[in-house]
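Please read through the structure below; I'll follow up with questions.
Every protein chain but one is kept in place in this view of the complex.
Labels run A, B and C following the written order; every chain starts at residue 1.
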Amino acid sequence: MVNVAVLGATGYGGVELVRLLAAHPQARPAYLSSETYAGQAVRAVYPHLAGVEAVLRPLDAPQVAAECEYALVALPAGRSLEAVPKLLEAGVRVVDVSPDFRLRDPALYLEWYRAPHTRPDLLPTAVPGLPEWHREQIAGAQLVAAPGCYTTAALLALAPLLAEELIEPADIVVDAKTGISGAGRTSLELPYHFPEADEDVSPYAVGGHRHLPEIVQGLTPLARGPVGVAFVPHLAPMVRGILMTIYARRAAGVDERALRGRLERRYEGEPFVVVLPEGVWPHTKWAAGTNLCFLSVGVDRATGRAVIAAALDNLVKGMSGQMVQCLNIMLGVDETTGLPVRGAYP
Amino acid sequence: MVNVAVLGATGYGGVELVRLLAAHPQARPAYLSSETYAGQAVRAVYPHLAGVEAVLRPLDAPQVAAECEYALVALPAGRSLEAVPKLLEAGVRVVDVSPDFRLRDPALYLEWYRAPHTRPDLLPTAVPGLPEWHREQIAGAQLVAAPGCYTTAALLALAPLLAEELIEPADIVVDAKTGISGAGRTSLELPYHFPEADEDVSPYAVGGHRHLPEIVQGLTPLARGPVGVAFVPHLAPMVRGILMTIYARRAAGVDERALRGRLERRYEGEPFVVVLPEGVWPHTKWAAGTNLCFLSVGVDRATGRAVIAAALDNLVKGMSGQMVQCLNIMLGVDETTGLPVRGAYP
Amino acid sequence: MVNVAVLGATGYGGVELVRLLAAHPQARPAYLSSETYAGQAVRAVYPHLAGVEAVLRPLDAPQVAAECEYALVALPAGRSLEAVPKLLEAGVRVVDVSPDFRLRDPALYLEWYRAPHTRPDLLPTAVPGLPEWHREQIAGAQLVAAPGCYTTAALLALAPLLAEELIEPADIVVDAKTGISGAGRTSLELPYHFPEADEDVSPYAVGGHRHLPEIVQGLTPLARGPVGVAFVPHLAPMVRGILMTIYARRAAGVDERALRGRLERRYEGEPFVVVLPEGVWPHTKWAAGTNLCFLSVGVDRATGRAVIAAALDNLVKGMSGQMVQCLNIMLGVDETTGLPVRGAYP
Partner (left out) sequence: MVNVAVLGATGYGGVELVRLLAAHPQARPAYLSSETYAGQAVRAVYPHLAGVEAVLRPLDAPQVAAECEYALVALPAGRSLEAVPKLLEAGVRVVDVSPDFRLRDPALYLEWYRAPHTRPDLLPTAVPGLPEWHREQIAGAQLVAAPGCYTTAALLALAPLLAEELIEPADIVVDAKTGISGAGRTSLELPYHFPEADEDVSPYAVGGHRHLPEIVQGLTPLARGPVGVAFVPHLAPMVRGILMTIYARRAAGVDERALRGRLERRYEGEPFVVVLPEGVWPHTKWAAGTNLCFLSVGVDRATGRAVIAAALDNLVKGMSGQMVQCLNIMLGVDETTGLPVRGAYP
């Protein structure tokens, strides 16, 4: 049993970390940080957390290090950049889900997050936290930078096909539909106000979403030639889930069977990636509350484009579940430990 | 005041026709047909129709012709094919929203609807019912074939840009998100059962939706070169609305200003098409309950693709409202007569 | 055509007033006030308002009086108390939907709104704005205090039965379920954040909702004996609508037929109150977007209690529609002028 800190424990990702760790047989949620609710019991903020008795504390890095060997960090952009170096220096192993250590190039960080990166020296040490693609590196890492929800869906769907040159890296269209929990809990903004968001679908951040450079960064090493992605996310009136529909040009001679076969082989044995049979397309609802990602693929008759769809729960496989999966790898225990593989349906 | 029949009056499109006609100053809903509910008051089926006292009747074409000069036909595919010719022969002017008279090529009808077209002689006489593009023909038509919801959104968005060669006709990606009312009222199937549809997004009919050939048919005459559209619709957990996101290659030298300018000029003065300013993207909720279509356009920085978005209410602009708009043109009254241009928000 | 001011034009009630007045043949929305958005076009805030070109202005009472004969006031509690007296002094006729002039007793205002009432002299002049019960007074009023959404539903359902002593005034249980738009647009609070409110039902303000004293005040003059109401509202995951279920003890010898008969007779000829037939119970969806209130009644077999249900749209019949209905009465035009009696369904 190891002691694990959850930093940013009252955001939606953080409270899911608390839920998962509270049922984890090898890890104990020993330090839960929150600035807003410091001093309160976590159950005063989240009464659904039956049986969890922890009290929220302000983030005090030396104290975290004194109590915990691992930290799962769900702080906003910029806040991780301050906190994580202190934890690393104190020897804590960190899984961070902020963007602060994801972009390799500090110039991109400046461009997309409008703040200079104060610790570029740490960037080369950060291991990308997509277990299905980086588990060996994760096992020994001191700092894991977990990809965000969109990046996870895009990489799981596209990486196997690009790596074997079954699709072309240029001119990929990624149309994403996301549940509103992706906006987080503290952003009480008008687009997420129930009367505005309910019964509505709308695109946002057209062509300029912050996750785009991370998607490109993740795909580029696998691709022969420059990666070009038109990425348009949409808000859909549901709490959880991302459905990503991807349209990519196939390489010559590649048919649907080849595409599906590649996905099946690549993810065979993966406990959290389900490649669906021909003609079956993912539903976000299947993934809700779980660490699963569902994939399917087809070929559009009219244009010949490969159509690839991915569904996952943005707060679990796209955030907290992925972080616990990384933690499991770092702990050397089975990757599924403490993680839900089957959700409540419907 | 003319007498108008609504055939198929208890489907979702039909009941919207009843709502619109009941408030129409120039038309009276004089014959409401329903096989299922024949003999019942329409308010026994739809108690929200306060003040409407009509009784539903089975479809009897001679009787319709005896009572009505116009018929708005919202019957399912195949049923219109039987009923409409009888109405035409009796001199009734018809706006039909079924697919039965939309596809010019009877071979396509056979392919997509799996039944031979029994009246191909009528196909050349059917005028396409998109007012913004065919109002002169509609004015004098005896048979108007109103396009479906997806086709309306796709044509309003793409036609102006293709017609001036601002975008390329090949390799267009059309990703649509639709509310569940598009499935109709009688199709009580599992995907539309509340516990299944709620909190879910999923693609369906990938690459093979029946509206695809109509979209292609509508765009082809405007385009220089073959039209290629990858069309993937998705169910979104809302009642009404279509949000269509379109990704098309721009012609050389065409920038966002040129794209928006073209849409603005083309639809200037159109009462039901709103071209949004730069950076404002459509919401389905803005269109709910109205005959409006909202359009916006941008350019994706990474791939250079034009991104065009359209939002409309599938049951109004995509069905009943469009039909009443056609009726208004046929009657020679103002096109907005009896049609809602502003919805209840939120 | 009269000029009408809408004060507080960008709240949900206010924007509905703009929608209704924009289609009103006898009234022109001539002055739209908003402090937050002053100087902006109303369409910049609400793009769904196609064809409305007005610019929002700060509230300047003398200017309102200079331009308008009538004002529909949708300001928050306390703000009306400041603005309305100035309008009245300038001769403007006012329909106010805030609570500021609804409670007759200034002590109750202090108790429930925690502020002293600064103009108790005006309270006796304020006419209660429930058209079905006060239209004669409204016709000549200078200040109409429109009841809130809950009060409207409760009074329409209970008043006829209490007035004829068919039910007992003590020990009435009123269980209300409301859509989230009732919280308004500016209250971006956590309970109305989509991820929290969606897929949830919960009671709030148990036994202490601010509308309770107004319900009691409205019923008391009709009742023989003290009125006792246990009022518990609940948030339901929908945008619009109130469903109120009322459990009251019947007077001796009163059966379901007597209860329904009384409601039918009382509301016969009322354009906006629909008494449903036996066994048919109201749906909030039937009323959405309209000025209708649906009522039904039954008798619980086990306890003998009368069960009365009312459904209305909180933003229309419960707010903006009711205000326009009052305005119509004050103008001496048909009460239904410019008001929707049939909504878009589903």
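Structural remarks
The criterion applied here is as follows: a contact is a pair of C-beta atoms (placed from the backbone, for glycine too) under 8 Å apart; a residue touches a chain by one contact, two chains touch by 3 or more.
Note that the coordinates shown come from a computational prediction; the quantities given were computed from them, not determined experimentally.
The chain that is not drawn here is touched, among residues A:Ala163, A:Ala205, A:Ala251 or A:Val274, by A:Val274.
If you put the hidden chain back, the residue from C:Gly39, C:Pro116, C:Gly140 or C:Gly207 that touches it is C:Gly207. Residue C:Val173 is the one among C:Val173, C:Leu188 or C:Ala251 that touches the chain not shown.
Among A:Pro47, A:Pro124 or A:Gly253, only A:Pro47 touches the chain that is left out of the view. Touching residues on chain B toward the chain that is not drawn are 12, 179-181, 183, 185, 188-190, 192-195, 197-199, 237-239. Annotation for chain C: contacts to the undisplayed chain at residues 170-173, 175, 177, 179, 195-196, 198-204, 206-208, 212, 216, 228-232, 234, 236-241, 243, 245, 247, 281-285, 288, 298-303, 305, 307, 309, 311, 346.
Against the chain not shown here, chain A presents residues 12, 15-16, 19, 22-23, 46-52, 181, 185, 198-199, 239-240, 271, 274, 276, 280, 283, 285-290, 292, 294, 313, 315-316, 341-346.
Following the convention adopted for this analysis, only the chains that are shown with their structure count from here on.
A separation of 36 Å divides the Cα centre of chain B from that of chain C. Between the CA-based centres of chain A and chain C the separation comes to 46 Å, rounded to the whole angstrom.
Residue positions 198-199, 239-240, 283, 285, 288, 346 of chain B are each in touch with at least two other chains.
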